[in-house]
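Every protein chain but one is kept in place in this view of the complex.
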Amino acid sequence: MRSLAFSLAIFAPLTALLLTSGCKRGSVDGGVDRLSGGGATFVDPIMQRWSSEYKTAKNVEVDYKKSGSGNGIQQMSGKVLDFGCTDAPMNKDETENAKTEGGEVVHVPVIMGAVAIIYNVPGVKEQLKLNGDVIAKIYLGEITLWNDPAIAALNPGVKLPASGLTPVYRSESSGTTSIFTEFLSKSSVSFKTKIGISKNPKWPKIGTGQNGNDGIAGHVQRNEGCIGYVELYYAKKSEMPYAILKNRRGKDVLPDTENVAAAAKGAMSETPTKEPYTVHSLTYSLTDIDADTAYPICGMSYAVLFKNQPAGKGKALVDFLKWATTDGQKFAKELEYSPLPTELQTKIAARLDEVKLD
Amino acid sequence: MSRLFSDIFSQRTVDGRSSSTNLATAKPKFHCEKVNFWYPGKQALWDIDLTISEKSVLALIGPSGCGKSTFLRLLNRMNDLIDGCRVEGQIHLDGTDLYSPTRNMVDLRRRVGMVFQKSNPFPKSVYENVVYGPRVAGVRDRARLDFTVEKCLKQAALWDEVKDRLQSSALELSGGQQQRLCIARSLATDPQVLLMDEPASALDPKSTAKIEDLIDELKKQYTIVIVTHNMQQAARVSDFTAFFYEGRLVESGLTQQIFTKPTKKQTEDYITGRFG
Partner (left out) sequence: MSEPVAAQKPPSPAGDVIFRLICQACGMFILLVAAALLGILVWQSWDVLSRIGEYKMFTSTDWNPDQRPRVFGSWVFIYGTLATSLIAMLVAVPLGVGSAAFLSEIAPPWIRKTCSFLIELLAAIPSVVYGFWGLFFLTPGLQKLFLLLGGPPNTSGQGILAAGLILAIMIVPYVTAISFDVCRAVPSSQRQGSLALGATRWQMIWTVVLPYARPGIIAACFLALGRALGETMAVTMLIGNVRYIDFSLFASGDSIASVIANQLNEAGSRDHRSALVALGLVLFLITAMTNLAARFLIRQGAKPRVRVNRGPQSLTGPANAPAEFGPLVVSESQWKRTARENRVMTWVLGFCQLATVVPLFLILGYIGVRGASSLDWNFFTELPKPPGQLGGGMIHAIVGSGIIVLLASVCAVPIGVLTAVYLHEYNTHPLTKPVRFVTELLGGVPSIVIGIFAYALLVKPPAFIASLIASVPILSYLMPSGFTAWAGVFALGIMMLPVVVRTAEESMKLVPASLRQASYALGATQRQTVMRVILPASLPAITTGVLLAMGRIAGETAPLILTTAGSNFWPRSLYDRTPFLPGYIYEYSKSADADQQRQAWAAALVLLSAILLLNILIRVAAGRRVVAASRAD
């Protein structure tokens, strides 16, 4: 019988593994709790900061994995994550899909920021001036050289090289792309008809796709001739120059926290009229806002979560989001974001109170 | 015993097989002096002194493992392929140093052909096997290749058996045919010397006879060195015989003399089959 025992012993580790693996997923009472989130790369820098601060303050771990807005929405809807983040409110399909999986979804704005246009043009270190129409033409493949007359006209005095121009876009489903295409669709009719607003549009036969805000920033940084759109923090981190854009009122504006705040102020003063902003409360379009200092490509990032939450985890999640949208906003400026206006913060708290815990 | 061999020798005279009359005056082809040879870590040949005459047949005999093949392979520098082996002493081919560093090995091997103990046809057609040598020498002329094929296969007594299947695989031939094919193949480069390592060891008596006839024919043009374990065969085909024992050359001389009046006891014991 001894060798039989031996043969069972081979399986002992396997058995032990299966048994020990049985310990329950972290519970709130068990000391450290962990919230699992993911999605938009737009919010990732501040989310990581919150995660670190919140762990120190409340001993709760917020495990956020950047993977693109579309990903965040899907994982949240599939209940693989506790919450997702997206820079574009969920569209009709996504909302319906989520409904069948777990009911109504709550959108919670968590931060606002600007989408900067970064570029890597050999020999050009100054900030170029661009407008929506030119950017649309670039992403439509109609402008292929840096010394194109359209660019030159906006930048008198800048010596533009005759080198190639490669637009870089996101390879995965992205809220930042949605914000960007929303702006271009508002600026250019031909862009609107040919490509339109989408998290994952079908680009013409140009350029290259990269994964994440960080992917675009890295690619532009490493490759001459490239142009890309990234959240402001990534633009600053890449140490690449970024463009001054003409806003709706024809003013040249830089992406910075004040100009985002100006855009937000403009956006919140009117009621949204277009989908998907009409579908979800507390969602706003911050692109191409009609205000003097408004930067034209601004966006808001939302946490999305089911309205019905399990008691323990749901409470932890609501607490975290309340903290992030109030106390957490103080880290915004450091990371090139714009804090949420106070009246919005109050509305968010009220909205979060509607989450049902059971 | 000597009865048996004297029969062979008298038969040879009857057959009109070449006598040894001109042998004494023949030019030396190879001349070896104090040749020592080492495989990696182990000596295989000691102080070999031997001269091989042109257009004669030399038989190497001796018990298994005594160094016959090793010696044979020294003559076309086949041992060079073994990493870490070493030769000392002098070997001259036509009066020039065989192991001189400037020697063109490819030319040497073309002039000194070799037939191996185990037949090793290439996995190609019969035709391609025969023309391998000329082809690597750069011959492209189809007529010349055809001529060579026919000539060599006839010389190797294989022509009649394969002339209608020249393009089929050489591996489909019988063992004996394969061995004759290998002989034909080495003739195709028009060598001056032919080294044969037990060419008949895997053959039936009929094929063996054919090969022996072939050797007798070939020695009119070629110098032949043949290793054999078959004493009768050695007596039948060779003009000279060299007896090796444990890496040393014990005795060498005219075949008839070695087989009928050996001077060394070891030689006599070996030839009469008392050991080995």
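A few remarks follow.
We call the chains A and B, going by the order they appear; numbering starts again at 1 in every chain.
One rule holds for everything that comes next: a contact is a pair of C-beta atoms (placed from the backbone, for glycine too) under 8 Å apart; a residue touches a chain by one contact, two chains touch by 3 or more.
This structure is a prediction, so every number in the text was calculated from the model and none was measured.
In the whole complex the chain that is left out makes contact with A, B. Among A:Gly209, A:Pro272, A:Gly312 or A:Pro341, only A:Gly209 touches the chain left out of the display.
Set against the missing chain, the residues A:Ser198, A:Asn308 or A:Gln345 yield one that touches it, A:Ser198.
Summary of contacts with the chain left out: across B:Ser53, B:Thr70, B:Gln155 or B:Ser186, the touching residue is B:Ser186. Against the chain not displayed here, chain B makes contact via residues 76, 78, 81, 83, 104, 106-107, 109-110, 113-114, 116, 118, 120-125, 132-139, 142-144, 146-150, 163-171, 182, 185-186, 188-190.
Residues of chain A in touch with the missing chain: 1, 3-4, 6-7, 10-11, 13-14, 17-18, 20-26, 34, 36, 38, 44-45, 48-49, 51-52, 61, 63-68, 70-71, 73-75, 77-80, 93-94, 97, 144-145, 163-166, 171-173, 198-200, 202-212, 214-215, 217-226, 233-234, 237-240, 334-335.
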